[in-house]
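Excluded from the complex is one protein chain; the other protein chains are retained at their positions.
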Amino acid sequence: MSERYSRQTLFSPIGEEGQKKISSKHVLLIGAGALGSANAEFLTRAGIGKLTIVDRDYVEESNLQRQQLYTEKDVLEKLPKAEAAKRHCQDINGEVEVEAIIMDGTALSLEPLFAGVSLVIDATDNFETRMVINDLSQKHRIPWIYGACVGSVGMSFTIIPGVTPCLNCLLRSIPIQGMTCDTGGIIFPAVQMVVAHQAADALKILVEDYDAVRPGFSTFDLWRNQYQTMKVGRAKKSDCLSCGEAPTYPFLTLENATKTTVLCGRDTVQVRPPAPRKLQLEKLGSDLGGSGFTVKSNPFLLSVEKDGERMVIFSDGRALIHGTKDMVHAKVLYQRILG
Amino acid sequence: MSERYSRQTLFSPIGEEGQKKISSKHVLLIGAGALGSANAEFLTRAGIGKLTIVDRDYVEESNLQRQQLYTEKDVLEKLPKAEAAKRHCQDINGEVEVEAIIMDGTALSLEPLFAGVSLVIDATDNFETRMVINDLSQKHRIPWIYGACVGSVGMSFTIIPGVTPCLNCLLRSIPIQGMTCDTGGIIFPAVQMVVAHQAADALKILVEDYDAVRPGFSTFDLWRNQYQTMKVGRAKKSDCLSCGEAPTYPFLTLENATKTTVLCGRDTVQVRPPAPRKLQLEKLGSDLGGSGFTVKSNPFLLSVEKDGERMVIFSDGRALIHGTKDMVHAKVLYQRILG
Amino acid sequence: MVNVLFFAHLKDVVGKEEVSVEGNEWNVARLKEKIAADYGLEGLESVMTAVNEEFADDETILSEGDTIAFIPPVSGG
Partner (left out) sequence: MVNVLFFAHLKDVVGKEEVSVEGNEWNVARLKEKIAADYGLEGLESVMTAVNEEFADDETILSEGDTIAFIPPVSGG
């Protein structure tokens, strides 16, 4: 091994043997936002063999405050994040093979990418995609590392099929109406703290030191100075539909996916959640009002507007995104607000 | 404020008011290695008013595995780290004023830089410089944030003069013969985790939310899955020479500094610690042997060699660095091994 | 009595990090209902619960002196 990795091989749980393993492995990184760009930089610097980055978005000015790798030039060029991340990673380490895939991650589009990878790292911004990753991880027996952050809060959990409970055991259902980075903000240190947890467990899995993998679900709040790792042994459910004895992988079916349709003859996309939600429109309206959105409401719907983008949200979770025919863009806007 | 900081101002403990404060403040960052480059990137992305980066070293290939910002091109150009960090920071955020100072940080050279700064962030690699920072922080009443990491271990503690104990209260003396990144290795996630703690407290201090500052000394080990925050209220000593009732700022005196001398007529620098140390040469020799150094020893000294650099270490802590007349370079090599 | 720890924004809504409340031999669901009513906390049904730093579900029975942490999952990234 070259001098480049000398400080990493000096760390005895990795060593020269571990470095050889790292350089022979392939990681699938889903998302290239805050968690994604930082994970991409880490894996590249660590000398991963191959890195596949999937993202549907492009670099915007508001990303620069917390998303590593990206520069003002990427914003001016409106580069897709996956491509911008790839370019910066190659300036850092030309030995790493980086593949950039610009697409919306769904059960259908992600499944082929699971072939041959050693590890999947979650850097998405919504629970729907995470539940898809969770099912694909179980189906293909590939570990994945959940990570998420909002405000000064973050959490991480490593799922190893056949060993740990899965995210479906822990959450049971997709949580409703949480804060997102677009409604509650986000600070860079929260991102870094989540990535530190993901990256450490990624190294353990890549060097096959499974005993060292964090045996619990870690949560922290860097502003309120809280930290806890919750043991999860008891959470594993034998009847879990994702990881139990008779799995059906429910999140791989079309009925559990968010649907988007371009409304005929209008510059509008309708976004429909998998199952009707019961949104508390009044609370959502006041949260969004506090987050810089212009909000109008009546008992049946909210109309919210920001930066020239207008969206109408119904209490069953359905939404109309005005001014676009781009279904992926509409889903991005929807999930930024509703998680 | 521009769209650039929108997700940071959405975070209510910062808000627009906090952002204005951040953009009016000046931070002194001492060190531009692993902790330094990551802190520089964070402060730049967060929109600090002015950032002064002090470092004595240049970018090497073995830095790339854990030091943010730097690329292969910086290694080829052997750029000083402070200058390389400045260039990358300006690609990220042209609004921030970045000052790069290439020098060895000592009591004498650092003191003038404390004038007018709001906060000092520690990104050094040795306790001697930290104790100098600690004394200057007390003398000039400026908060500073200690951070350090080796292997998978890291720690952070925020010192606010007049409020918290200082590092001298906690450590009493400079700890002897610990592991350094050059002897125990270092993994990127340990760096990120320390920086997450430093960065969060930096934001709190910059927006003047002192009540939120982490009220303790946090330590973690990401491989062994340990985390603890130790309360420190009881550690404050009224007779502490750095922060007590009659401070003398002992680490600002010349007798408490490491001395370097070019040996007359030889291509060798002698490095002498402030007070004689009692090194366990046998243990040090076997540690260094395990870390890739070629070691020869007799009961009085160790001769160690790596990458063409040769150093002779005596049990009282004195060392001869062969093949150089550069006193700063000699001190860098010495502190890399002996902390 | 049991101790209840509030993580993240729940701490702000309640106004403190920790409260000591009745709850011995209750299940988690009952405690959640009581806490929701007493402190005006919404959405506790989708908040994760740890009892003495171990995962717990709504049916978990509490004992005297237990520490219950309510941890709201987040989705950003």
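Letters A, B and C mark the chains in the order given here, with residues in each chain numbered from 1 onward.
As a convention for this text, a contact is a pair of C-beta atoms (placed from the backbone, for glycine too) under 8 Å apart; a residue touches a chain by one contact, two chains touch by 3 or more.
Source: prediction; values computed, not measured.
Note on the chain not shown: across the whole complex it touches B.
In the complete assembly, the contact with the undisplayed chain comes from B:124, out of B:68, B:124 or B:270.
From the set B:103, B:232 or B:262, the residue in touch with the chain omitted from the display is B:232, counting the whole complex. For the chain left out of this panel, the touching residue among B:82, B:100 or B:186 is B:186.
Listed here are the chain B residues that touch the chain not shown: 31, 33-36, 122-127, 130, 147-151, 153-155, 165, 170-171, 173, 175-181, 184, 186, 216-217, 219, 221, 224, 226, 228-235, 280, 283, 339.
Definition applied: only the chains that are shown with their structure count from here on.
With centres taken as mean Cα positions, chain B sits 33 Å from chain A. Each chain gets a centre from the mean of its Cα atoms; for chain B and chain C, those two points are 40 Å apart.
Centroid to centroid, with C-alpha atoms defining each point, chain A and chain C lie 26 Å apart.
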